[in-house]
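Our next item is chain A:
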Amino acid sequence: SKKNDGLGGSSGGDGPKVAFVPKVQGIPYFEAMNKGGKQAAKDLGAQWIYKGPTTADPGAQTDIVKSLLQQRVDVLAVAPNDPDSMPPILRDAKDQGVHPMTSDTDAPNSTREVFVNQATPKGISKALTDTLMKETDGKGKYAIVSCGQTAENLNSWIKEQKKYTAEKYPDAKIVDIVYAGEDEAKAVSMAKDLMNAHPDLKGLVGECTTSAPGVAKAVREAGKTGKIATTGVGTPKSMKPYLEDGSSAGAVLWDVQALGYLTVWAGKQVSEGKPFKRTNRVSDKLPAVKYFPERKELLLGEPLRITKDNADDYDY
Partner candidate 1 sequence: MTPTTAGPGEPGDPATAADSGAPGDTGTPVDTGTPADTGAASWAATTGTAASRTATAPTVTANTPAPPVRSRPGPFDRLGRLAHSKRLGPLRLVEGQEAVLAALLVALWLVLGLSTDTFFAASNLQNILFTVAPVAIAGIGMTAVIVTAGIDVSVGGTLAVVGVVVARLVRDAGVGLIPAIAVAVVTGAALGLVNGLLVAYGRLHPIIVTFGTLNVFRFVALEIFDSKQISGVPGTLGLLGGGESGLSLGVPHAAVLALVLAAGAWTYMRYVPTGRHLYAVGGDAVAARLAGVRVERRQISVYVLVGLLVGLAACVRIGSGGLVGQDIGTGFELEVIAAVVIGGTSILGGRGSVVGTLLGALLVSTVTSAVTLLNWQNELTQLFIGVFIVAAVGADLLRERRRRSL
Partner candidate 2 sequence: MTRAETSQTSEISETATLLVSRGVRKRYSGVQALRGVDFDVHAGEVHALVGENGAGKSTLIKIVSGAEAADAGTVDVGGRRLTPGDTNAALAAGIATVYQEPQLFGELTVAENIFLGRELRRGGRLIDWGAQRARVGALLERLGLDPVLADVRAADLPVAEQQLVSIAKAFAHDVRVLILDEPSAILTDQEVQTLFRVIDSVKAEGVGVIYISHRLDELVVVADRVTVLRDGEVVATRPARELTVRQTAELMTGHALEERRVSRDAPASDPVLEARGLGAAGSFHDVDLVLNRGEVVGLYGLVGSGVNEVARALYGIDPADTGTVTVGGRVRRLRGTRDAVRAGVAMLPANRKVQGVFASKSIGFNISIGHLRLLSRFGVAMDRRREKVVAADFLRRIAIKAPGVHSLVGTLSGGNQQKVVLARSLVERPDVLVLEEPTQGVDVGAKDEIHDIVLSLADQGSAVLVVSSDLAELQRLADRVLVMREGRPAGEFPRGASQADLLSAAAGGDDEEAPTSLDEARAAITEEVNQP
């Protein structure tokens, strides 16, 4: 069928074309954002385009951004794989009259008009650390299984975790940080290595949505459930089995669909030239959303703690 005869391959009705480029397609996290975005486009009257690369690669992301600029979208929201490499192309976008935004991950030195943030690094690291420390009575050695070695947001969370642990839990200590890439099998094997290397290990943190279930699985497979506590940034569905048998003490995330929803809402605002208020009412389901003008940042809210009781409330 013809594609450039109006809708331009987007879903939703008329209104501004809001395009979102995730870091990578096909992971539940971004697919959930896609779902929220679609819903918002329908509710708020916008066109939603979701287009992501097959690998988490800044170059591939740039190509997709270019094809979206060629499509003359009105708003371009990106979750950059490499925050530093986005500014040039976002500047191009701005020059062509497109409103650049970032969502999920920021590109701080760019011309983006707003950053839709899910939670602050502080908030996330606090939630992670507190969840784990509750299980270990605030003391003991723990280790982190992170993913991409250069992932900006993960690294900033780790930095905050170190700081927060040192301040709040002086008897606890981060003994090692390893990087498993976006590979669950590798996360499992590295978590086991960590348990072997530190027989007195008390906890493990999986820093991203593949390593959070990974560390839990490692503990379960090693038969250390109950002896070693785990937590991590994980999606409800993938964490559910581990939450149920106790190999994960709880996961930290945010309402990802709401994040997608908020992205569309923010896109519509900037495309219509409406300024953000200090506190914004977006929809009935979303809590009041704060805006920080000095950082040009919208904050979805506090992170969400996922336990076995609320895991079923989410379908991603």
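Everything below uses one rule, namely that a contact is a pair of C-beta atoms (placed from the backbone, for glycine too) under 8 Å apart; a residue touches a chain by one contact, two chains touch by 3 or more; residues count from 1.
Criterion applied: all candidates are chains of the complex that A comes from, given by their letters.
None of the values given here were measured: they were computed from a predicted structure.
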item: Interface partner of chain A in the complex, by touch - 1 or 2; value: 1
item: Of chain A, residues touching candidate 1 in the complex; value: 24-28, 31, 54-55, 149, 175-179, 182-185, 188-190, 192-197, 199, 210, 213-214, 217, 220-223, 235, 237-238, 240-241
